[in-house]
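Here the complex is missing one protein chain, while the rest keep their positions.
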Amino acid sequence: MTEPLAPPPRKDPQKRTVSPTLPPMARSRAALGLTAAAAEGRFALQVCADCGAVQYPPRDACAACLSPDLVWRDQPPGGRLLAETTIRVSPQLYFRERMPWRIGTVALDAGPVVTAHLHGDVVRAARVRMTARLDRAGQGVLVALPAAETDTGTGTGNGTGNNTGTGTGTPHMEDDPLMRSLTCDPKHRRVLITDGRNANTPALIAALRAAGAAAVYVGMAEAWRGAPVLEAEILPLDLTDSASLARMAGEYGGKTDILINNARHLRPGGVMGGNPVFAREALEVSALGLMRLAQAFGPGMAARSADGTNAAAAWVNILSAHALIPDPAMGGFCAAQAAALSLSRSLRAEFRATGLRVMHVFVGPTEDDWHQPLPPPKLTPNALARDLVQGLRDGLEEVWSGDVAKDIRERYAASPKVLERELTGGGA
Amino acid sequence: MTPRAPMPYDGVVATAPVSVPYQRYSQKTAHWWIAAALRLVLRDAGLAKTALDGLTVSSFTLFPDTAVGLTQHLGLCPRWLDHIPMGGASGVVALRRAARAVQAGDARIVACVAGDTNQIESFRSLLSSFSRFAIDASTPYGYGGPNASFALLTDRYMAEFGATREDFGRICVAQRANALRNPGAVMKRPLTMAEYLAARPVSDPLALFDCVMPCAGAEAFLVMRAEEAARLGLPAARIAATIERHNAHAEDPIQLRGGWTVDRDTLWEAADCAPGDVDLVQTYDDYPVISVMQIEDLGFCAKGEGPDFLRGRDLTIAGDFPHNTSGGQLSAGQAGAAGGFIGLVEALRQVTGTAGPTQVEGARRALVSGFGMINYDRGVCSSAAVLEAA
Partner (left out) sequence: MSALTPLLAGLATGAVRVVDLTHSLDPDFPVIILPPEFGQCARFRMEEVSAYDHRGPGWKWHNISMNEHTGTHFDAPSHWISGRDVPHGAVDEIAPEAFIGPVCVIDCSDETDPDFLLEPAHIAEWEAAQGTIPAGAWVLMRTDWSKRQGAAYLNMAEDGPHSPGPSAAAIETLLARDIRGFGTETVGTDAGQGAHLTPPYPAHYLLHGAGKLGLQCLSGLDQLPPTGAVLIAPPLKIKGGTGSPLRVLALVEDA
């Protein structure tokens, strides 16, 4: 059974901070399909569209019928461990630093036999529950988790991601060194939430505390306006003010393990009828603000991505799902969200070499002042906070929180053009 | 439909086995090692470079060159050329390709050569780019290389058939005894069963002496018509039979048998003998479990009975089941693709009576087996040959 993780001691100021190393980064183009699935927490494998054969490792033509038409589909996660080894010698620095490392051969209920990382609680010849996770290189890997012997593993992932990995398990299984290396669990980590004025902040604070966060800091812009009372340490922080970011990064950049950027500026209004002043402010907060925030806090977090139990782990941007495709009634806001998404993806690439994860939490309409005139469904702060924390625990890159965000993701994946027409009238 | 029996290799022989002494690390290149082997094989055969009109090359560290680049690099002008990237199966595959070329008159004298260097960084870079499946589905999992893959096979084999570490240790200890008689072997110290069992674990259940030591080296031999060998005064070996097979038993969840099971009847029929008729066996021994698998799959005993079969036998040069008489890769070292030649080259010495200190008395017939390329979770290529004194 996994030993519960102890809170880390304070940092020894005489010791050099451990430099981050990464597991092998290279993958074929086909194998990136596993990365795409893992980014959303889905366990998917290639399936032949012609003969249905499930394939692994990823390839370019069906090994059963030579069809080139292979598609990634969610698979039942069950399997059985056929063989295992504990690797004690590796020429690769990342694994050398983490020896011994346990892997195994798993016969999947879905058919293929795979090499997978083994959770410490998986015992010889046991039934396992397979997941696809992102490793520190940000690439998809297969991970076998403990499963009850009765778990026949007939269920499948839910297609639209965030197959959150709850279910059968063992006590403290999230504390296994393998899981800590793959996920961004808030336990024992210090979290900065950038915008204390967002309606979702109290729920985020509560969820992070419940998840064992060691500290929660909350940024507050324009303290002269008065501020809501929050159960967190309040830091004067304004994404539109570089000086405030530089000041706070100087003080807290070295102890921010997870940064949650929930700042946004939402005002209704399209293009011809929208107010460029609002759009500009939206861009100042969501796009340029993200860039300023990254310049202030990014370097410190990137330098601490291998710093022990509370190593810097994740940068979270909460974004509207309309970053993908606009709701024309909020054209300016959506443009800022699209810009933020674009910058966030660039930031993700810049963090890649450090292993620091950038997670997007996409939301539809949220339960707040600006969506008050909209009918439900609307995402409650509690639901958002729950999905966000679970996303960190699963080490995801893309979280679709709530029905509307999931719906937009699916429809966008199916056809951006059809979705555009449906969002702009013309869908019956 | 039963496949037609292969044509015999009438009139074709293999000769002039040479080994360039291995080194643990080398700053030289694969080109240098291959050139050294070719120089040696031509010297032994008393041939000029221009006499070679056929060439096969096997190497992992020749990149970015292949056999083609090597012809210009070494100033060779063959009319028949093959690059054989089959790792541990390369030796036998080179032999059977070359033999058919000579038999058909496409070439007169073919040099089959394998060589690799071992620079400090080259093993890591070889692992990281070994194959696409390895890049996608092996190296990200602990980067254990073949050690981890064979650890999984060994783990499964032990669980399935009740084999013990002592069973594998017996192979390693016997090969070390053989290696002590081979002046070219990298390993120079005796190995006891106690030392084997107490060795540092590498990837459970594998420990230090289950794993080959990567090194630099080269091996070569020539293929020509029997009368050509006689004219040159070279002791030569007859090629009684050969087989190769790739990606056999893909449906097996984990590799407990290799492609030999598909083709062994063809092999023994063509060679017109039975497993019990050979005087020595050279298996591909990157890990002892693979040697056990070959002994089973080539018909010496039933599947899973390998450990029991070996328990009753002496595997040393003077024993009743001489096996990997030069020490094999486990004790002589694994010089990359040359590891796919080491058993064949030693078998040629044995049946031509030129093995010197490792000579098995009265050796007339040898079985050589090859196994190669852990593309993902298992070795894909298998090969075998029966060689006889000409």
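A few points about this structure:
Labels for the chains are A and B, by order of writing; each one numbers its residues from 1.
As a working rule, a contact is a pair of C-beta atoms (placed from the backbone, for glycine too) under 8 Å apart; a residue touches a chain by one contact, two chains touch by 3 or more.
Fair warning: this is a prediction, and the values are worked out from it, not measured in the lab.
Within the whole complex, touches from the chain that is not shown fall on A. Residue in contact with the omitted chain (choice from A:43, A:217 or A:278): A:278. Considering A:121, A:195 or A:238, the position touching the chain not shown turns out to be A:238 (whole complex). Among A:11, A:59 or A:267, only A:267 touches the chain left out of the display.
Interface with the hidden chain, as seen from subunit A, comprises residues 222-227, 236, 238, 240-244, 267, 275, 277-278, 281, 369.
By our rule, only the chains that are shown with their structure count from here on.
One finds 48 Å separating the Cα centroids of subunit A and subunit B.
Across the complex, subunit B is touched by residues 23-24, 26-28, 30-31, 56-58, 63, 82-92, 94-95, 101, 103-105, 107, 113-117, 124-125, 135, 137, 139, 141 of subunit A.
Contact residues of subunit B toward subunit A in the complex are 123-124, 127-129, 132-133, 135-145, 147-149, 151-153, 155-156, 159, 200-206, 250, 253-254, 376-377.
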